[in-house]
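The complex appears here without one of its protein chains, the remainder shown in place.
Now for chain A:
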Amino acid sequence: MSDAPDVPTEEREGLLDRISIVWAIPVIALAVALFAAWRNYAERGPVIDIHFANAAGVTADETELRYRDIGVGLVEEVGFSEDLTDVIVSVRVEGELAPYIDDGARFWVVRPEVTARGVTGLDTVLSGVYIQGAWDGEIGASQTEFEGLEAPPLLGAEQNGVEFVLRSDSGLPTADSPILFKGVEVGQVDAPSVSEDGTAVEAEAVIYEPYDRLVTTSTRFWDTSGFSFSLGASGARLNFDTIASLISGGVTFETLGSGGSALEDGAVYELFESEEAAREDFLVEGEGEAVNLSLVFDENLAGLSAGAPVELGGLRVGDVASISGIVDEERFGDAEVRLVAAVRINPGRIGLSSGAGEEELLDYLEGRVEDGLRARLTNASLITGGLKVELVELPGAEPAELDRDAEPYPRLPTADPDVTDVQATAQGVLQRVNELPIEELLDNAVGFLEQATALVASEDLQNTPTELRGTLAALRGVAESDGVQQLPDQITEVMTQVQEATDRVNTLLAELEEREAAAALTEAIESVGEAADSLPPVVERAESVLAQAEDLQLEELVAQASSLLASAEEILAQEATRALTAQVNASLAELRRTLASVRGIATSESVQSIPGEVSGLLTDLRGTNAQISGLLTELEEQEAVANITAAVDSIRTAADSLPGLVDEAEALLAQARDLPLDDLVTRATALIDSAEALLAQEATRAIPEQVTASLSELRETVASVRGIATSESVQQIPGEVSALVADLRTASGQLNAILAEVEEQGTVATFTGAVDSIGATADTLPGLVAQAESLLAQAEELPLDELVTRATALIDSAEALLAQDATRAIPAQVTASLAELRDTVASIRGIATSEEVQALPGQVSTLATDLQASAARLDGLLARIEDEDAVGDLIAAIENIGETADSLPGLVEQARSLLGEAEELPLEALVARTTELLDAAEAVLDQESARQVPAELNAALTELRTTLQELREGGLVENTNATLAAARQAADAIAEASQSLPALSAQLQQAATQADTTLAGFSRDSEFSRDLRQAIRQVDEAAASIESLARQIERNPNSIILGR
């Protein structure tokens, strides 16, 4: 037990073992704590005091100090200065930034702000306000006391720019207005304040970098606040820059000159009200070299205002800076108030050298004032009555001089104003407009319109549509019938067939191409050309003949004719002739009576039976038609077509003789050309005179009445005809017509068969021959054309004007005639007749609506079907032509023509000799004979007996009248019936005769066969084809000349008359 204290531990193991390792923990903890504490202290920046007038929202330990929106400090304390004038905000700033916060630092409190340009500082609504600091990036002397700004500065912490001052006499936009340059915000204007002297308002403004280089001393600023509205020649204009500038205002600028020094801090610029004002200021002020002058005007005229232009010879050289009054008894000798205008004049605008200053300008003006230069007031605007200052040279002005020493500015002498009163003139114009008689004009117009209304409302005009409508209804009835509507379908089918036929023709033409028919044709044309070469001498001969013909004494002949016409005129002038008209009147009366009789006849039973007869006749015709059908059948059987072909050959030979005929015609035309038509026209004119005189007679004037009476007769007759039309017999006619159509259909079937025949025979070749002959005939056409042309030339020379004058006189007479009462009565008669006609149309409509007529379209359809079949046949025929090498035949035929053309030169020779003979003809004798003949005729006409002819004519007319009377009483109808019966018999006879036609056709066929063999004898490669080519070329030339003539006439129809 006693050794217990001796056993404290097992063994001692040095100091390290005795001290526990756990001690490291508190040591480390202490070290960490100390280190943290030291670091906290070391990093703590200094405290700065900022003085604010108002620190609303700034809270200790919460409100941050921010630099470029990053927190760099915290408010530690908010207190007051000793005199309680300021709020002192103590801010602990970060140590790193503290050295930068020097005397250039600015501080302001950022609060939420709502302006027209937007909302700023929105984040401070939630987080509370903060203090924004702005300082540069250079370390300066440390400072702990600062003055805070009341409002954010123009240039924020993150912006650079140049600050300057905007100055205006009138007003500046509100604070924070943007400075816009071409719509881009390049700066800002601070709140304006009144300048120290109270004459203007000033505002700090800033232009941000890099836009500051846009602004120089040549720059002018103007206000774009609000909007401007202008109404002018170019329409209404509403101008504003941006919505922001509309609400809160805005400023823009433009650098108007290229020179000028750059913008400097603190520079003062004028803010102009408008762009115009800014530009004008630049014009005057330029870059500051404007010279001030003063002008004293004796008259104090309203209208001159500051800014008014000062012009020299129409060029603006300056403006009025200010206006004020002056009373200076000593200087002017009285107590009148005078107008003193201070003006600015830019030497550069006058044209003085660019470096010219005040002295140069004054020297220049001094010289000019001696010459009479004066300033005077004149109208600037005619409408507003504004005035401007004009520098003008007045030679007769009183001597004066430039007062250089005047206060405040050098004084330029003035002259009396040149002002006109425009308003008075305008008022006079309006007065005159007011006095125009517009009401009278309107009354006249109203009267005219009333008359027109009455005309339109007349009954006659209104009845017309009703009549038209009735007729149209009838027509519609027909058009709407089923048969008519089916017609198109039928026609379509026919067209299809025709189309197929066309296709055939196309293939046929293609074949022609393949066989080089064109080449052959060309050769033939060349032959004709050679033949044509020999023509010129012939033409020369013809010309000489014509020359001889020209020498003939036709004039004498014409003279004779003239005297003949004179005689005729005399006869016409006789009284008997004049009595002729009376006779005519009587005759017309008779005619009227006869018509009455005819009406009686028409209403008689016999006439009523005529339709029945006609029906019978139609039945007979049908029988005849059947006969013809039979005949056609016969023809078919006996190959009559071949015969027809032969007949066509004959026609060709006949055509060959045509050229000679043409020659004769030519000669005749030549003669005609030489005739003295002029005299004839004169005579005709005289004749027209006589006719005119005749028309002027009373009897002639009585004619209209007669005509009127006749028309009433006619009307009654038409009524009778209507009665007939409504009779049963007439109603049966459609049925007959149907039957006839049926027959025609059968006939068309026959025709088809005949076409089939034609197909089989080589008719085409024959036709080719005929074409040849026509070609030859065409050769002579040019000559004919020449003749026609010369004839036209003659016609041209006729005294048509006179004729026209005469005709005019005739028309006047006719006009007088028309003016008679009787003539005027005619329209009424015509109207009545039209009424009758309408009734008749109604009857016809009744017929048209009858069943049989309705059936007609059906018949027509069937007919169309048949025609379709015929077309199919034709189609087949063309196919046959293709198959049977008809083209080859055609070519052969063309060659034949070529050979024939070879003989043309000989023909030409003959023509030439013929012309030679013609030349030798004793035309003079012929003319002499004709003259004699005309003399004789004249003598005859001069005889009394000839003069009695009119009387005879009267007698003859009397006879005619009695004859008509007899006719009226006699049995005309019976005779007519008998005639119809005879016609029926004749038709029977034709039927019989037609039965003998087959034999005839057989003969014709034989003839055709012969012709065919003849044509086959012509070889293919003969000279004939070459000749034909020439001939065709000639034809072509002739056609070209005709064409040019036609084109000439077409282009200028007057050329027929005028010759150009």
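Quick note on the criterion: a residue touches a chain if its C-beta (ideal position, glycine included) is under 8 Å from a C-beta of that chain, and two chains touch if they have at least 3 such contacts; residues count from 1.
Note that contacts and distances are computed from a predicted model.
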*Which listed name, "Peptide ABC transporter permease", "D-methionine transport system ATP-binding protein", "MrpA C-terminal/MbhD domain-containing protein" or "Paraquat-inducible membrane protein A", is the one UniProt assigns to the chain that has been left out?*
"Paraquat-inducible membrane protein A"
*Could you tell me which of A:A42, A:A56, A:L84 or A:L126 touches the chain that is not displayed?*
A:L126
*From A:A29, A:V268 or A:L394, residue that would touch the chain that is not displayed*: A:A29
*Hidden partner interface residues of chain A, rising order*: 1, 4, 7-10, 18-20, 22-26, 28-30, 33, 36, 126
